[in-house]
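Have a look at this one.
With one protein chain held back, the other chains of the complex are shown just where they sit.
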Amino acid sequence: MSYQHAEDNWFAAILIGFIALAVLVNIWRARRGKELYIRRIPGLDAIDEAIGRSTELGRPVTMIPGLTAFGVEAVQALTIFKYITKQIARFATPMRLLTANATVYAVAQEAIADAYNEAGRPDLYDPDSVRFLSSEQFAFASGVAGLMQRERVAANFMFGIFYAESLIFAETGNIVGAVQIAGTVSFTQVPFFVAACDYTIIGDEFYATSAYISREPVLLGSMVGQDLAKISFASMIVGGSLISTFLGTDHPIVQLLGKPQGWQPFVEWLSQVLGR
Amino acid sequence: MLFDTTQLVVALLWIAGAFALAIALIPLLGTLPPRGRFALISFVTFIAGLFFAAEFFLPVGEDNKNILTDPFQKMQGSLQVITALSLGLGTYGLVRMHLRNAIQRRPQWGYSLVLLVAFVVMAFFSVWNTMAEKGLFGLKRTPLLENAFTLLFDYTLIQLDATMFSLIAFYIFSAAYRAFRIRSIEASILMFTAMLVMIGIVPLGKLISDSIGLPAVQTAEMRTNPFMLENILYNLRLPQIASWIQETLNAPVQRAIEFGVGIGALAMAIRLWLSLERGIN
Amino acid sequence: MDWLIEFLPSSVERVNVWIGALCTFAIYSILYRENPFYRFFEHMYIGLAAGYALGPYLVDVLYRYWWEPIRTEGIWWLVFVVPFGMYLYFIYSERYGWISRIVIGALIGAYSGLAFQMFSSRYLPQLHSALTKPLWFPPNATGEIFLSNIFNNWIFLIILISVMVYFTFSFEHRGAVKRTAILGRWFLMIGLGAMFGNTVMARMALLIGRVYYLLDSWLMFRVGGG
Partner (left out) sequence: MEARSIWERMMQIDRRILYAILAVNIIAALMARVAIEPDIPPPVKRFYDTIEALQPGDMVMVSSTWSAGTLAENQPQFEAVLKHLMRKRVRFTIISFAPPARDISHRLARRLTEDFGYVEGKDWAHFGYAPDIIIAVKGMSEDIVQAIRQDVRRVPIAELEVMKGVKSLKDYKLVVDVTPSDTLTYWISYRPPNLKILYCPTSVMAAEAYTFLDSGQILGMITGAKGAYEYERLLGIVGLGTRFINAIQFSHVLIIVFILLGNFAMFMQRRTSAS
């Protein structure tokens, strides 16, 4: 039940090759200027709604990338924060972006300044609105909680990678009556976000949100390629289940689809079928 | 013995030479234009990935090995050494920051001092302890080491660690009361499932089901005839419901998540391997 | 009276236990409010943890995977690993900062290369398992298969596919697909609910372990159960 090498079942190599090709070809297409389609996920409507409500109240908005270290997720979280900042800049709603990582802090400052520029309101950018609180988990959490309570924030956006400290953010947000939207790929924290936030963007949706906003070709192409992979997985599952039902669960085609050592029986079966 | 000493000297010379080469290359690397830098980084990234990928994909012989299988251990070991160096980098950053706090007498510099003292003392005993284990440099375990290490490790670090982890229980409880709201269909499904699972997986679930008189065992007859009243009642027991939720409803959800995460991770690996990822390199 | 004599920190071991209890209370004091006592122990904790890591991670790893193979197996090319690995430390340099990215690149590349075996071993058996769930009594049934198994197989397939549909993004969700996706999100909530319940249990158990330490080791009460 494990693969030491691709030779254990060449199907593994074929499948990986297919996924790699699907991703790379679509990235290439996107880079060539092809407009790839990504659906608008409901989470974005939730974000817009939360922005709307906070502008009515006129109180500040907080954005928290959690303990996310600088990497793919941090870049994508910042893309979303930039989008939110551009929207609220039109109504001059104040914002606070609170980080626990020095690199993310530096990049975030740049991104938020850009956002105000692009919204045509560079005058609104206040360097103090992006803050580095602490790199220690609970010190950061209590810093965020204190700020949220003092400023009675109207909306709280949490995007990135989160651990147990997310509970403290979500609870404080609830106490001050903020609209809360979370988005994370950390599945262990998702249940608590769903219970405590108004809307939660889950797993791959997080990448899709950022791809939808940024139109970044690499991300878009990759999302489309991954979709092809998912569709092929789903069709193998449906097709394989039917073969299992009608021809038995040890049919060579079924063995080929993922079973280690499943290649040999399939080849033998295939040559038999073709030979006949 | 003599042979061993010569071998040691040779090894040290090799290492000194490697360091010299690494330092000599720095000014040379400094002359690279930005484009060349990116190309170099991408090249190294690609080659490092290629080795591990090829070990997996190349055909194997009778002994289930290919030409890269034996060097794999050493390559993976080198990877581990570099990872350890990068962990050292984190420590270096931490110490640097607090040293600066302490020297410049920034606010709360006293705590930085506490941190530094704790770091130095623990590092001393930890390195001594590890070396004594390996018998390096003739170091031995002495009563001082034993006692100090027990105090610092077993009764301080471990206690603090366990307590830090356990704080979350309080936060969950307070959030349960004040933040976990049944505000939408999805939150209702989630909370309802969670409550069923929380009661069904502990012995209380069995106690409740027993006390309202649901059948305690599933007989062979009930198994073959699922629509029997007894079987339906048996399946309504809290432990059975919790089990069914976890094994039949939860397992496919987790598998769908696994597939999504797995495909995503593979796509990300390919992007990183070929240096296509934006904003990272 | 006997209990009190035993309880007091009169031996080395009891002193240690008392220190352990002190650490526990110091950290818990944050639950009351932020205070210098907590901050002191928090910083001590970070310092100790960082100091401890030096021994095992640097000495163990460097000794075992670098020094030993060079010395005993004579694998000379390994000597280059540490000097070039040290390029990482350029990360704080303005001028040569980019050089550290060569090493980071090597790490990223290696982990990407390792992803292929991981993908095959972890996900393909799961794929295979997902499609060997017959939707009716199959022709080669080995062992007993009950109607309830078939029923559960149907549920498994429906949930798996609908959650997977929910996580597709490259086409418009409308009509039946949209309804499937909404159903998928609801099923997802069931899985998340199971995670919720289990996570709560884990967090509570850790707290219970701590309270158990205080009662059992420090106060020396015999704790019940069974």
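Should a chain be cited, it is by its letter among A, B and C, assigned in written order, with residues numbered from 1 in that chain.
Keep in mind that, in the parts below, contacts are C-beta pairs under 8 Å (C-beta built on N, C-alpha and C of every residue); 3 or more make two chains touch, one makes a residue touch a chain.
All figures in this text were calculated on a predicted structure; none of them were measured in a lab.
Just so you know, the chain we are not showing touches A, B, C across the whole complex. Touch with the chain omitted from the figure is made, among B:Ile23, B:Ile67 or B:Ile182, by B:Ile182. Among C:Val81, C:Leu107 or C:Val200, only C:Val200 touches the chain left out of the display. Checked against the hidden chain, the listed residues B:Phe72, B:Tyr92, B:Trp109 or B:Phe124 yield one contact partner: B:Phe72. What chain A contributes to its contact with the hidden chain is residues 1-4, 8, 187-188, 260-261. Where chain C meets the omitted chain, the residues involved are 31-32, 52, 55-57, 60-61, 64-65, 114, 117-118, 121-122, 125-126, 128-130, 156, 191, 194-195, 197-212, 215, 221, 223-226.
Where chain B meets the omitted chain, the residues involved are 72-73, 76-77, 79-80, 84, 133-135, 153, 157-159, 161-162, 164-166, 169-170, 172-174, 176-178, 180-182, 191, 195, 198-199, 201-207, 237, 239, 242-243, 246-247, 250-252, 254-255, 257-258.
Methods note: only the chains that are shown with their structure count from here on.
Chains that count as touching both chain B and chain C, per the definition above, are A.
With respect to chain B, maximal separation of chain centres occurs for A (centres as means of Cα atoms).
Centres computed as Cα averages put chain B at a distance of 5 Å from chain C. Inter-chain spacing, taken between the CA centroids of chain A and chain B, is 21 Å. Of all residues in chain C, those that touch two or more other chains are 30, 46, 116-117, 119-120, 126-127, 130, 157, 160, 164, 167, 188-189, 192-193, 195-196.
Counting only residues that touch two or more partner chains, chain B has 56-57, 164, 167-168, 172, 186-187, 190-191, 194, 257, 259-260, 266, 270. Chain A makes touch with chain B in their complex at residues 4-7, 13, 16, 19-20, 23-24, 27, 71-72, 75, 138, 164, 167-168, 170-171, 173-175, 185, 187, 191-192, 194-196, 198, 203-204, 207, 216, 218-219, 222, 225-226, 229-230, 233.
If you check the complex, the residues on chain C that touch chain A are 30, 34, 42, 46, 116-117, 119-121, 124-136, 138-140, 153, 157, 160-161, 164-165, 167-173, 188-189, 192-193, 195-196, 199.
Across the complex, chain C meets chain B through its residues 12, 16-17, 19-20, 23-24, 27-28, 30-31, 39-41, 43-66, 69-71, 75-76, 78-89, 91-92, 95-96, 98-99, 101-117, 119-120, 122-123, 126-127, 130, 146-148, 151-152, 155-157, 159-160, 163-164, 167, 184-198, 200-201, 203-204, 206-207, 209-210, 213.
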